[in-house]
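Everything below concerns the one structure shown next.
Just one protein chain is left out here, and the rest sit where they should.
Up next is chain A:
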Amino acid sequence: MTPYDDLPQSSFWRPAVAERDPLQIEGLWTPKFRIARRDRIVTAGSCFAQHIGRALAARGYHWLDAEPAPSRLAEALRGQFHYGTFSFRTGNIYTTNMLAQWLDWAFGDTPPPEDLWDKDGRVFDPFRPAVEPGGFVTREEALASRAATLSAIRRAVTQADVFVFTLGLTESWQHSRSGVEYAICPGTVAGKFRPRYHRFVNQGYDAVLSRMRDALALLRTHNPRLRVLLTVSPVPLTATASGTHVLNATSYSKSVLRAVAGTLAQEDPGVDYFPSYEIITGTPFRGMFYAGNLRSVLPEGVGFVMDSFFADQARVFGAPATAEPTPTPETRAERQSREETEQGDAEAALHCEEELLGAFAK
């Protein structure tokens, strides 16, 4: 007898992977906790997290949008302004340090620095430069918008049942003295790169783990019952400043993030890891879920990931209760039509006729 004798098939590569159609590979995740449709789910992190939020919402789960778009903003423009992308308008949060930083600013005594970047007379927020296409009109506006997002973070964290965070990168750019981390390298989208003030930091395992623990502590201080689900983005680095080949840099970065997620999932009963990273990047899948640029994940890949997510939840906890049909939100065009109709009811039409008649009667 050996310890391997009684293990299930899923423990062995040949029957669980090599001899299967990749799309039939299953049981990759044994979730620690049930995620019910009524649970309020917050999503944040690297760009892959946005797919998770959308998929949850599409399946009738309660994805929490703590900073919703104004209803009159055209649907096509919401994504451009990062409404509905994550649960709040931080844009991508690539690193655990950045997550802890946002939570510190939202809940701590330290206000965020008033650093802002200028470009062509517009103002960009260095911590979320993509949320306002073309930049803010004034510094005051940029700071007011950031304050609204911090408020949304507070709402999201305190109201959520589940916090889904996708770890994206280890490489980062920070202020040399303060250690404040920027969302992207200064000077790439806006601002100016100054070697004296800006430094490259490729965060190692200890730093990434430590800052994720800081983030978890902050989350639980303000919501002790919050459950956390970690994923690792399967999207490779666009560029590396590490001096190594971008392929190697990607492997390093993702390995660190994966190890941190694994460590936390092992040590913390309130933290789980969902293997979307393995589903997209694993060798059995032969890169089939990547677009031609070998970076972007195809919708089919996202679909397969989310199918696995729900299948594994159902396998462990049973099928979820049938979703109550959620009323489809009124579209902007529908609302406009309704308002027009209300304004154009019979009585109003009569008033219009009377007005014209009274004014133009010969």
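Simple rule for what comes next: a residue touches a chain if its C-beta (ideal position, glycine included) is under 8 Å from a C-beta of that chain, and two chains touch if they have at least 3 such contacts; residues count from 1.
Here is the rule we go by: contacts and distances are computed from a predicted model.
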Quiz item: Quick one: the chain not pictured, UniProt calls it what, "Phosphate transport system permease protein PstA", "Urea ABC transporter ATP-binding protein UrtD", "Anti-sigma factor" or "SGNH/GDSL hydrolase family protein"?
Solution: "SGNH/GDSL hydrolase family protein"
Quiz item: Of A:A18, A:A58 or A:L77, which one is in contact with the hidden chain?
Solution: A:L77
Quiz prompt | Among A:A18, A:A58, A:A144 or A:A291, residue touching the chain not depicted | solution = A:A144
Quiz item: Where the complex has a chain not shown, which of A:G121, A:P195, A:P224 or A:G358 is the residue touching it?
Solution: A:G358
Quiz item: Residues on chain A that touch the omitted chain in the whole complex?
Solution: 70, 72-74, 77, 81, 132-137, 141, 144-145, 147-148, 151-152, 332-333, 336, 339-340, 343-344, 347-349, 351-353, 355-356, 358-360
